[in-house]
Structure formats: structure tokens, C-alpha cells
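Omission of a single protein chain aside, the complex is shown with its protein chains in their original locations.
Per-chain numbering from 1; labels A, B and C assigned in written order.
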Amino acid sequence: MQDSNLEALKRMKSISGHVKGIERMLETDTYCIDVIKQIQAVEAALGKVSGLLLEGHLHSCVITAVRGEDLGERERVLGEIADVFETAAKV
Amino acid sequence: MQDSNLEALKRMKSISGHVKGIERMLETDTYCIDVIKQIQAVEAALGKVSGLLLEGHLHSCVITAVRGEDLGERERVLGEIADVFETAAKV
Amino acid sequence: MQDSNLEALKRMKSISGHVKGIERMLETDTYCIDVIKQIQAVEAALGKVSGLLLEGHLHSCVITAVRGEDLGERERVLGEIADVFETAAKV
Partner (left out) sequence: MQDSNLEALKRMKSISGHVKGIERMLETDTYCIDVIKQIQAVEAALGKVSGLLLEGHLHSCVITAVRGEDLGERERVLGEIADVFETAAKV
């Protein structure tokens, strides 16, 4: 596993615990705004993980595909990056 | 528990499973872009839960605070909404 | 005009200049990443303006509607806030 993926996995496990904590907050009728703030914290943490994964991906698969001679594969790989960027860039 | 919170809890439990699934994807070295797309799906699902919670909050605590005579409390409650909106409105 | 709206107008005028600047960057073939960063700066600035406007709105129309006796109007005003929050909370 790439270092960036190991770090991503470590963070996802921590996010998993955070999400469980939010479930408990809802079960115990915690004040809504406090729950919303925790959800926003999880969203920020997930954004960091996607960032890490994309960075690892750029430095591995993307380099391989772009330096390779298979034009279809190159297109596919670059198109995927444009796709996830557009989703991330939505309001 | 308010209906909107019950629905929010149900959704958080499903998000929790989704997050566990992403951990497994990372453990089994799934293609990064597929992992990023699942993370983006979780972010969208979390956005829906915040929306539900805010709606429930507006129709309960906010009405109580705004119709009450405690001006400090009213300020506090309205300020909180402005806060979570600003966080949500960040790029 | 409310103070928060005056401030919002001042900021929109500055954003307008920023957007014009980005047009010029495109016309003069500026490096794409530099243009994207300026676009992201404009998005952040717009998020601030929405935040200001919502805050002003909460402290004026929302208080009036929620303290008023017209239940339909109250619903409408609270529903609108839930709407703009959900749009802001999207991935």
C-alpha cells in the first residue's frame, strides 16, 4: 500500500469513530446545532482524505498512464481527474 | 425524538456503513478514483443530513427562541444558524 | 438599506472587479492554475457575502415572520432558510 493510502486508511478509521459518535449524539437528543457542527467537521476530514488520495494517485497511476503510449488509457485517467474535480467544485 | 431526527439517525447509520465500506476499499487497494467518488457520495449524504437537522431545528428551537422574550437567547440561536450557514457556504 | 446589505454591496462591487480581472487573465492566456485559484478566491468571497446577507435576513425578516401570527408566512420564511442552507451544504 502507498504511504498516502496508509495515511488515508488511518484517517478513515478515525472518521468512522467520529460518525459513530454523531449517531450517539442523535440517539441522546443532542442539541441540533452541535450535531451539525460535528457533521461539518467530518465533511472537512473527508475532504482532506480525498486530497491525500488524489495526490497519491497523481504521483502513481497518472504518471504511468500519461507517460504510457495508450492514448485511450491516458484520456480515461485525465478525464477521471476532471470529473472528481468538478464534483468537488460544486457549490 | 423529532421525526426529522429519527430520519437523520437512520441516514447516519447508513452513512456509517458506507464509511466502513470505504475503509475496506482502502484495505484492499481499490483504485483511488473509485474511493474518492465514494467519499464524495458520503459528503453529499452528510449534507442532506445537516439539511434535515437544520430544518427540524428551525421548526422547533428557533421558533421557541425567536417568539420568546429572552433577547440574548434569540441572538444566540440566530447567530448559530448564521455560523453553520457560513461554514456550509465556504468554497 | 440595512448595514449588512451596504457591506454586501461594497463587497459585490469588489467581486465584480475581481471577475473582470479574471476575464482579462483568460484573454491574455494566463496560466490556467492561476486563473482557477482566482476563481476559487471569488467563490470564497461570494460565500462571505451570502453569510452577511443571511445574517441580516435572520435579524430582520425572520424575526418579524416568526413573531408574527401568520403561520403560512412563518413556514415560508423558515423553509427558505432550510433551502439555501441545503444548497450551500452540497458537496
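Keep in mind that, in the parts below, a residue touches a chain if its C-beta (ideal position, glycine included) is under 8 Å from a C-beta of that chain, and two chains touch if they have at least 3 such contacts.
Being a predicted model, the structure only gives us computed values, none of them experimental.
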Missing-partner contacts on chain A, residue numbers: 40, 43-44, 47-48, 50-51, 54-55, 58-59, 62-63, 66-67, 74, 78-79, 81-82, 84-86, 88-91
Absent-chain interface as seen on chain C, which is shown: 1, 5, 8-9, 12-13, 15-16, 19-20, 22-23, 26-27, 29, 31-33, 35-37, 39-40, 42-43, 46-47, 49-50, 53-54, 56-57, 61, 80-81, 83-84, 87-88
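We take it that only the chains that are shown with their structure count from here on.
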Chain C against chain B, contact positions shared by both copies (same if over half, else different): same
Between chain A and its twin chain B, rotation from the CA superposition, multiple of 5 degrees: 180
Approximate Å spacing (C-alpha centroids) for the pair chain A, chain C: 27
Whole-Å gap between the CA centroids of chain A and chain B: 17
Euclidean distance of C-alpha centroids - chain B vs chain C, Å: 21
Multi-partner residues of chain B (at least 2 other chains): 40, 43, 47, 50, 54, 81, 84, 88
